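Heads up, one of the protein chains got dropped from this complex, but the rest are sitting where they should.
Our next item is chain A:
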Amino acid sequence: MLRLVRASFPQPTTNFFGLEAMADDSVDHDAVAERLEASVLESPKCKRDFHSSQSSQFKTAEGETAPKKPSFGDRTSLVLPKLWKLLPDNVCNTFPQLDIVPKPILKLMRDAVCIIPQLKESTSSSEEKKLRLEAEQALTSIQAVLDHTWEQLNTGHWRDVPIVHRHVFSIASLIKILCLLYSQAGDEETLLRLALKAADMGLLLGAPLPSPNECLDLTIAASLLSTTLAQVVEQSGSSEQDPILLEDRSTQFILKGLSGSPIKELDCPSIERFCTDHFLPKLPVKIKGCMMHWPASKRWNDIGYLQRVAGARTVPIELGSHYAHTDYSQKLMTIADFIEQHVVGGKLGYLAQHQLFEQVPELRADICEPEYCCLSDDSIQVEEPANEGTDINAWFGPAGTVSPLHYDPKHNLLAQVVGTKRILLFPPEISPSLYPHSDRLLSNTARVDPEKPDYDQFPLFKNIAPPIECRLEAGEMLYIPPRFWHHVRALSTSFSVSFWWK
């Protein structure tokens, strides 16, 4: 199961799509194919679409047609020099790590890079026209590099894939962004959307080469593109709207199956108290009153805000009942589409255990790492919160999303930002009574469903002490000790943030 793999290693993007992790379900391949489509659809086909749209007219947001000349939008021309700076000179020759890349790949990348500075400096319009054509060729080349690298990334187990292929994917994604924007083969908004998607694909599948001055940092590229896109969209006329509250969309779930004894609650405890009473003895506790200062508390239940800040960003979505179910699959989609189809639309889908805050720093700024995360098993000394040691994940979805009964190897603070979740907690000692999966990848997941226990199949489960039950409301945090079994269900539309640390 993905969660175990992701939780166990310091590099949580490893096994991102978990081809073999979910192998016996053989259903997550849709997701992989989706990635593929994402990259393919943008290339030769869309280019053609741009041609046709260029020669005719563009649809504005309101559906009217308005003539628009195919030239740089002001916003794009402002952001281009900043993006260009991210690409180091001579990028294909500078890094010794790239020496083992097949030469034809490097050749095509190099040729694509060479086109861009010429475009920057072109003066005459006839020359410019010729160069635009070359930029489109460069775009086809760089897409072929990405597609070819995608095949390498999908050969062998994800964690065994040579890192150099991910380096290439990352660099090629940046080149693609530049080629897209310089080619001007479409209207500003379309190009920015495609460029942003390319950046996100690079962030999800690639790996940055260590590089000075924030070069090759796709996070920065994506932020620049996202901000610019938001400005362009705003400019095109959508007026300021009243906040659309996420919570309005929720449908309440009637709890069935097992219920437990209520969890202990503390109101903003001191670190010392938390440490002695809960961290060291490894006992779960609900912590209230510690998230009032989070900007997210006010912002994230406004759909409009999430759309503005991150709507155009591409993220992996889990589809199906839950990750251990045979109907499980993953799909890449934009946050805007996810909100529309799943969060508002109500179709089951879960933005689960995704390092959204590394991908979208704008949202990272809305949350604060709790000070409790500075506690460490090695020493009880209180230190400054060390960001390095904490994995921060986003969990966003409609009512009804479920994480089946499982445990994680790290300390976990689950912070509820929007909506309500119900969590059932079982201590590590009763593991045998929960019948963990024998499969190595799912060994941290129980076969018993505490909401619908099958006592014939799992008789030991009948005799256990009742679990601890926690109803986690917005503004509350739940401390889940390492290896403590937990089953999580969203009772309403829910957005939570988990902090994992050792």
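In the analysis below, contacts are C-beta pairs under 8 Å (C-beta built on N, C-alpha and C of every residue); 3 or more make two chains touch, one makes a residue touch a chain; residues count from 1.
Basically, contacts and distances are computed from a predicted model.
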| item | value |
| --- | --- |
| Among "RCC1 domain-containing protein 1 isoform X1", "TBC1 domain family member 15", "E2 ubiquitin-conjugating enzyme" or "Vacuolar protein sorting-associated protein 11 homolog", the UniProt name of the subunit that does not appear here | "RCC1 domain-containing protein 1 isoform X1" |
| Per the touch definition above, residue among A:74, A:151 or A:454 touching the missing chain | A:151 |
| Residue among A:108, A:417 or A:441 that touches the chain left out of view | A:108 |
| On chain A, residues whose C-beta touches the chain left out of the figure | 19-20, 23-24, 26, 29-34, 36-37, 40-41, 43-45, 48-49, 102-104, 107-108, 137, 140-141, 144, 147-148, 151, 154-157 |
